[in-house]
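In this view, the complex is presented without one of its protein chains, the others remaining in place.
Up next is chain A:
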Amino acid sequence: MHATKEFNKKAFLKQFLLGLHVSNSVTNSISIQQRKNSIKLSADLAMALARGRTHWTHALITKLGQKEENKTTLQGILGRRYEILMARYSCPLLYQKVQRSKKSVRSYRFSYAANRRRSALKGSCVRVPPSVVARNLEHRRTKVLKRLVPGGELLNGSSLLSEALDYVISLKSQVDMMKSLWRATQVSSSSRNVELIPSAPLQRKEASCTSK
């Protein structure tokens, strides 16, 4: 049903390394915090671009593009594609709709609570239609998940679940790729620091590569 992330590892790695390279060359003498933010940005962007077009990638790229401090890095990474992507993914009314739905949910909850209070005073049973009850319950249970998955506030039910599944798969492979990249960097930097015989660390690294 869902495309596996196996095919997209190369695309992710290419995009991520390009982003790292750009952020490295653009910002040579800045704080570690900023460098970390740019690394995280390029990792998220690479994950979203490698996955293709799903709802959460759309929402994630929109979110990344809206922040002011990311724009220069994004322009450096994407180059000419930046304008095309921003035109495709910029949709300010999307987030206005989210705020509207939050208000309506709050009014639902308020009326539900008021109804309960009123009927508790009267002593009779609650006069709320079961669909509203079900919807409130579902919303309360999926509140955290909706906040975690990008673009999750607009989805409901099974679509939210499928998007969350896709997002979890992509996140897991992103973490795995970053871990292996970090291990490779660590091995190379440590081998350089120790100044061993040049063939030995390469052999060790090739062995570790093939074992992976």
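Operating definition for what follows: a residue touches a chain if its C-beta (ideal position, glycine included) is under 8 Å from a C-beta of that chain, and two chains touch if they have at least 3 such contacts; residues count from 1.
We take it that contacts and distances are computed from a predicted model.
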Chain not present in the shown complex, as UniProt names it (candidates "dolichyl-diphosphooligosaccharide--protein glycotransferase", "BHLH domain-containing protein", "Two-component response regulator" or "Histidine-containing phosphotransfer protein"): "BHLH domain-containing protein"
Of A:Gln66, A:Asn136 or A:Asn156, the one touching the omitted chain in the full complex: A:Asn156
Touch criterion as defined above, residue of A:Asn24, A:Thr72 or A:Ser111 at the omitted chain: A:Asn24
Hidden partner chain, residues of chain A it touches: 1, 13-14, 17, 20-21, 24-25, 32, 35-36, 39-40, 43, 55, 58, 91-94, 97, 141-142, 144-145, 148-149, 154-159, 161-165, 167-169, 171-172, 174-175, 178-179, 181-182, 184-186, 188-189, 192, 205, 209, 212
